[in-house]
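Have a look at this one before I ask anything.
A single protein chain has been removed from this complex, and every other one stays in its place.
So, subunit A:
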Amino acid sequence: MEEIYAKFVSQKISKTRWRPLPPGSLQTAETFATGSWDNEENYVSLWSIGDFGNLDSDGGFEGDHQLLCDIKHHGDVMDLQFFDQERIVAASSTGCVTVFLHHPNNQTLSVNQQWTTAHYHTGPGSPSYSSAPCTGVVCNNPEIVTVGEDGRINLFRADHKEAVRTIDNADSSTLHAVTFLRTPEILTVNSIGQLKIWDFRQQGNEPSQILSLTGDRVPLHCVDRHPNQQHVVATGGQDGMLSIWDVRQGTMPVSLLKAHEAEMWEVHFHPSNPDHLFTCSEDGSLWHWNASTDVPEKSSLFHQGGRSSTFLSHSISNQANVHQSVISSWLSTDPAKDRIEITSLLPSRSLSVNSLDVLGPCLVCGTDAEAIYVTRHLFS
């Protein structure tokens, strides 16, 4: 992997997201959005990584990311998602969910829509109104689902003023993250170590399925679904453990992998190469997990700047009926065959890496040391 560029940006970065490419496009990723946190004034910003061979006016390096535009955001940016090419949804620590619109002609961002009381502990009607941070947001045009510290799940539609559906008290603890499984189903993770699947087609406020770890109820902080196999889900926990689940089978994870030394903040399957998984953590590291079968040839190229070790996946449920034609390498239960190569991508340990995103050969991540790292050559 070639160089990873760092830039200090004077704000602690809580989320980084690549702008999605138009379907069928052959370009590589060029623009990403970031959200900051813990400042007196927080910003949602858009950055561009420019073209190859382009030296900008103050002699920055090729590949150095430049700020395109930014807009003030009230409260910490707790989560960020691109709704479509122009719109970005941001979840705030004030319980507000905002949709920002990017105007490419004059490079500005503006507020397109806002739901200010999406998450609260005691409602806006009561005198002791207290808002709750909105912790996660996921988009699937035209729907937006948000979850928060109040244990509430909201389903919004763009351009609808009120929430289409709200599940109050969906959870007695904090919901940390949410993802879509199949379109009417979502999956949430909470701070008592449970995955819950909710089906919006059903009335009622009960989840259709609950899965949890045995043993200690370690809070789960992040979740991501396999891009091709909608029943395979990866979660990251407070103890830095990576778990792979098959939601159709059983209530326990398929694999538990000891990973980081502190909270795992984000886990991402690579959208086009799902044998590759990326995790980042409070311990200041960002790991690339490579479960593809042609690992030996690639391993020599991955030794740049990090330790690489091989882990065996620890399979705890031997499901006899795994008979699909395409077995995901993450679910494979053969410990001898199964080797996952892990590489640390950041050159040195820093403060917490809060967020990462991958698109094609490009990776971006943001840290509490107020730096954004970008690489455009993940798989060289």
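Quick note on the criterion: a residue touches a chain if its C-beta (ideal position, glycine included) is under 8 Å from a C-beta of that chain, and two chains touch if they have at least 3 such contacts; residues count from 1.
By our rule, contacts and distances are computed from a predicted model.
Its UniProt record calls the unshown chain "Nuclear pore complex protein Nup85", which is the correct pick from "Nuclear pore complex protein Nup85", "BOS complex subunit TMEM147", "Transcription initiation factor TFIID subunit 9" or "Malate dehydrogenase".
Among A:T28, A:T108, A:T166 or A:Q238, only A:Q238 touches the chain left out of the display. Check A:Q107, A:S130 or A:S292 against the missing chain and you find that the one touching it is A:S130. From the options A:D70, A:E149 or A:E185, the residue with contact to the unseen chain in the full assembly is A:E149.
Of the listed residues A:S48, A:S173, A:Q229 or A:Q249, the one in contact with the hidden chain in the full complex is A:S173.
By the touch definition given at the top, subunit A reaches the unshown chain through residues 8-12, 37-40, 58, 76, 78, 93, 121-122, 130, 132-133, 135, 149-151, 171-174, 190-192, 194, 196, 207, 210, 212, 214-217, 219, 238, 262-263, 282, 348, 350-352, 368-371.
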